[in-house]
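A single protein chain has been removed from this complex, and every other one stays in its place.
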Amino acid sequence: METINAEIFTLTYGSMVRQLIADYEDVEEVNKQLDKMGYSIGQRLIDEFLAKSKTQRCADFRDAAEKIAKVGFRMFLNVTAAVTGWNAEGTECSLILEDNPLADFVELPEQLAGLKYSNLLCGVIRGALEMVNMEVECTFVRDVLQGDDANEMRLKLLSSSTETYPFKDE
Amino acid sequence: MSATPAAKRAVAESCIDYLTLELVNNYRRQLQGPPLQAALDAIGERVGRQLVERYAKERPPLLEQLDVMKFICKEFWAEVFRKSVDNLRTNHRGTFVLRDTQFRWLTRLSQNQMPPQVGQPLPAPIPKAELAADYLVLPCAIVRGALAGLGLEASVTADATSLPQVDFTVVVRQVAAR
Partner (left out) sequence: MPCFTFYIFNRKGACQYYHEWQRLKPVRSGAGSQEEDFKLMFGLFWSMRALSSALDPKNPAKQQMGAPQRIGDGCSFNSFRTSAYKLHFLESPSGLKFVLTTDPSVGSLAEALQYIYASLFVELVAKNPLYTPGEPFLFEPFSAALNKYMRTLGLLS
């Protein structure tokens, strides 16, 4: 992968979040916009991830979560995430991001307590997994920028669909 | 501030590709809401200012207009757009044309010539300048912000008639107070 100095990316992201806050004047709406943009990015980025990591298949949700954490974050953001907190059914887990490049240079004022600053990442994961037929919910539950001790995204598998023959048999 | 100094941090180039394209596409999709141009202008200008502020710490101040332009064409361009400007021309009265023969941010832009339905004729070609217009707002604003940060109030426009070659025209309005 070609790499760049993270600065331009981080600053553009920050400036974009600031603009969304100015334009929408509603933190919830900003969170939604970030998720939506991430979702579109995820749908595009999935093929770069699969093709360049030479991933042959995503066997199941557990495997997909590990790949996102270990390979995906490394490939694009040059960091890795830890996968923890599995529920008994294996349908929910947490991604712990120790080092979040999006948050470099960022300090949030108190009135933005509800802002999920890095929510784009949740959208990306949701969009990318949908392309491999896994419908998930992904939300930030802890954020260092909001004073928490870690960055944690909670990932929940809603459904995992099979392929269906798209045409009617004649 | 994180433990690793961000100046040395690297991310995949794709990150900025995906972010900038989605930034334009997302604002475009909103039928109601903030206009594309204004939002991208504001986003880019802030980024340009912040970037030069960071670079300026490491170098002596640039006093002459031409020195500022040379800095933009070489160091700044290489940092942000991955290569230097190929050619800089000026009329010596405050107008500069910066030619990038392979403008990195738009190398992949091309028209979808798929007809709306199979068997229909190909759609008419759209001029490249028109295709690129929305995607050039952000880079122009970044350059304008950088110039402002270096004390030059200027307008920046781009001509993408010969994409992937892009000509950026900088017209310096006045020397802003530093």
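For clarity, chains are labelled A and B in written order, and residue numbers in each chain start from 1.
Keep in mind that, in the parts below, a contact is a pair of C-beta atoms (placed from the backbone, for glycine too) under 8 Å apart; a residue touches a chain by one contact, two chains touch by 3 or more.
The structure presented is a predicted model; accordingly, all values stated were derived computationally and were not measured.
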Touch criterion as defined above, residue of B:A10, B:L131 or B:A148 at the omitted chain: B:L131
Residue numbers in chain A that touch the chain omitted from display: 43-48, 50-52, 54-59, 131-133, 160-167
Sites on chain B contacted by the missing partner chain, in the whole complex: 14, 17-18, 21, 24-25, 108-114, 118-119, 122, 131, 135
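What we mean here is this: only the chains that are shown with their structure count from here on.
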Complex contact set, residues of chain B against chain A: 1-4, 6-7, 9-16, 18-20, 22-23, 25-26, 33-34, 39, 42-44, 46-47, 50-51, 54, 79-80, 82
Complex contacts: residues of chain A adjacent to chain B: 1-13, 15-16, 18-19, 22-24, 33, 36-37, 40-41, 44-45, 48, 75-78, 99-101, 103-105
